[in-house]
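Complex shown without one protein chain; remaining protein chains in place.
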Amino acid sequence: MNTGSRLERLEKGLRDIGLEPVKAPGVLRVDAQPESLVPAARLAVEHGYDHLASVEGIDWPSEGVIEVIYHAESYDEDLRGTLLEIRVKVPRDEPRLPSLIEVWPNALFLERETWDLMGVVFEGHPELRRLLMPPDWDGPPPLRKDFKVKTEGVFVNVE
Amino acid sequence: MTCPFMGLAFLGRLEESSRKAAQWLVERTPVRSLRDWAISFSLWPVHFTTSCCGAEFAAVSAPRFDMERYGFLPFNSPRQTNLLLIEGTLTRKMARAAEIVYQQMPSPKFVVAMGACAIDGGIFHNSYNIVRPHELFPIEYFIPGCPPRPEAVAQAIVRLHEKVKRSEYGVKARET
Amino acid sequence: MSSSVMEARLLEKEGDEEVYEVFIGPQHPASGHMRLIVRLEGDVIVGVDPDIGWVHRTMEKLAESKEALKAIPLLERMTIIDSQNVTIGYVRALEKLLGVEPPPRARYLRTLLSEINRIASHLYGMGLAGIFVNHSTMFMWCFGDREVWIQLAEELTGARLTHSYSVPGGVRRDLPQGFKEKALKAIRYMEKRLDEYHRIFFDNPQVRARYEGVGVLKPHEARRLGVVGPNLRASGVRYDARLLGDYGVYDELEFEIPVREEGDAMSRLLLRGDEIRQSMNIIRQVLDKIPEGPILAEKYLRLIPPKLREPALKEGRIKFPGIFANLKLPKGEAVARAEMGHGEIFYHVTSDGSKKPYRVRVVTPSFRNVILFRYLPPGHRFMDLPAIYGSLDYFPPEADR
Partner (left out) sequence: MFRGKVRRHVEAIATGLKYLVKPNRITVYYPEEAIVLSERYRGMIHYDWDKCISCGLCAMICPADAMKMYRKKGEKKARPGINYQRCIFCGYCVDICPTNALSFTRVHDVAFEKLDEMLYPPEKFTSEWRSPAEERGARRLRVVFDEERGLKHVPEQ
């Protein structure tokens, strides 16, 4: 099997379930819907993308959505140069997604962290507990854009 | 010379009066200087790594800078230590643990803040998850740097060493 | 000790009165600023819950609030023992966004410092693995020899640990006078020492008894769990982000990726020794092949006034162009992966066209390896836990960010 064949078969498979993969340097990008997330992930595992490199949330307050991005990675020689990027948009006020822990077991800590810092609820995840934040944290999820960090100016006035 | 604990002895509170008597004796000059001389050679820090300055903390106890020459031997249990070295950032979660460790240490106890993060947060000064150690503990020395060179830590330890030998440390370190 | 810090107590749950919970940390005599909640049945571990986040310094959020260049020293603080490798991924992501490529000499210099850092990082890990099983000699030797490499890095960059060496488009300092001889001496010294490490530690039957056959990770499991770095390669999977050829000059050099098949704690330790040899091999080649030329991309170099540029270049350093204070990132996104001493680091930088990155996502090798704390110890004796912990070379500030 060469690079083309496995990757191309994955692309074809993704098209079959109604998704449109886009090729970028080093990345195969797919925009998915919450419903098509699990089938797409299962397809990726079948074609060699057997673990996640990252789960990430990006807050877009202007559009009212949180974009959750999964980067799947493979250690196989023919696939390691290309990351599979699955993007899902969920409404900002009620971000819910199915958990991918059954598909990619190492989503355990990555999803828990995204819940902790971005407030995305992964349904079916066995332990959505605080991971990095202190257990008594009651503020908003800190990575959301409405959580502002204090910044300082350059000038100080002295007498 | 009158002693404050004499009255207590007359009242029959032997245990309390003997404790006070011992304290009074220890504070007198020859005994106190002997005690401080002894303390200065056993400034054992508790092995409590709060953050990444721990890498340089390890270098301080490693062969090149070998602070064991000054009785600086990281020790596992806070019950046998006098020195708490805050190594870098103190997060909210860690601050609680640090307070517990500090309470467990026997007096006299000294705190040295190592690194910019342990002084004013350093590069993380506007982070939502950090605590400034000087709001929690009385701090003897601040060591700037991110991370400070092992020599800078040695400098603080040597100065603390001399300070203890001269019995110049404050009441705060001695209390509790 | 107080109840919330370290405590052993009987769990009063129905059905499992036999299970003890032991809280280890966050103040414990190991490297860790983390807590392990270990569930024990007699002497056998039935479950471990790694409680991390004690050093969570909110780097992803702070990186959003700073100009792009300022995030380099910020992200460097994740792993100060390996600071070139931790920032190179971010710098590569910025370079992809900005459309700059570093000149060849800068790429060689980056590779040089990357490998020096990798050796220092592995020595740190090996030293701690020694002290985990009470082998103080190994700790002292590793930390003493680590100073050689730190000194080398200091003469190149000007700081012991936090080098902040790479900037978009190049590096900040050129090779100092006589660096090659010093580096070669250090390499020859280290080669001799590695043999002695074998004699006193790796081949020592007492150490073998503690580390051999403990915490076995099979290749299939390592792949599925997304384990990275020496922990992955010790399980027989040949993967290294340096093979991607995305940064440095690894595609122009000849080196091997050491792989071991056993997957136990001992092989994870031995693999670090093998990697130190390979890193020294790389440093030798870099010093032989390094080309002459500028160390910063022409695009930025010509923005520095010549009156300032020439004397600085003669000293072997560059001045920053004024634009670096307000570097504007074009709209877009970039992904970069780099191999640290602990494993692969992943960066995803999204920009909305302003000076500050819109979102910086970083997944560190230690964070990906945390899952092993949960996966490996169950079924082992409690006294095997330090051996497993020590062999993973886990660095908490890196995992917590």
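By letter and in written order, the chains are A, B and C; residue numbering begins at 1 in each of them.
Assume a contact is a pair of C-beta atoms (placed from the backbone, for glycine too) under 8 Å apart; a residue touches a chain by one contact, two chains touch by 3 or more.
In this text the structure is predicted, and so the values were computed from the model without any measurement.
Trainee: List the shown chains that the missing chain touches in the full complex.
Mentor: The chain that is not shown is in contact with A, B, C.
Trainee: Which listed residue, B:Leu84, B:Ala116 or B:Val164, touches the chain dropped from view?
Mentor: Result: among the candidates, B:Ala116 touches the missing chain.
Trainee: Tell me where the left-out chain touches chain A, residue by residue.
Mentor: The list for chain A reads 152, 154-159.
Trainee: Using the touch rule from the top, list residues of chain B that touch the missing partner.
Mentor: 63-66, 69, 116, 119-123, 125-126, 134, 140-146, 148-149, 151-152, 154-156, 158-159
Trainee: Under the stated touch rule, tell me which residues of chain C contact the chain that is not displayed.
Mentor: Touch with the absent chain occurs at residues 66-67, 69-74, 137, 144-145, 147-148, 151-152, 154-155, 157-159, 162, 164, 172-173, 176, 181-182, 185-186, 188-190, 193, 196, 199-201, 203-206, 305, 308, 316-320, 322, 324-326.
By our rule, only the chains that are shown with their structure count from here on.
Trainee: If you tally the C-beta contacts for A-B and for B-C, which one comes out higher?
Mentor: Pair with the higher count of C-beta contacts: B-C.
Trainee: Taking the mean of the C-alpha atoms as each chain's centre, how many Å separate chain A from chain C?
Mentor: Distance between chain centres, rounded to whole Å: 24 Å.
Trainee: Using mean CA coordinates as chain centres, what's the gap between chain B and chain C in Å?
Mentor: Chain centroid spacing, chain B to chain C, equals 32 Å.
Trainee: Could you list the positions in chain B whose residues touch two or more of the other chains?
Mentor: Within chain B, the residues that touch at least two other chains are 91, 93, 126-129.
Trainee: For chain A, jot down the residues that touch at least 2 other chains.
Mentor: Those would be 133-134, 142, 147, 149, 151.
Trainee: Which residues of chain A touch chain C in their complex?
Mentor: Residues of chain A touching chain C: 26-27, 50-54, 56, 58-59, 69, 71, 73, 75, 80-81, 83, 85, 104-106, 108-110, 113, 117, 130-134, 142-143, 147, 149, 151.
Trainee: Mind listing the chain B positions that touch chain C in their complex?
Mentor: 46-52, 54-56, 58-59, 62-64, 74, 76, 78, 89, 91, 93-94, 96-97, 100-101, 103-104, 117, 123-124, 126-130, 146-147, 149
Trainee: Considering the complex alone, what residue numbers of chain B touch chain A?
Mentor: 91-93, 126-129
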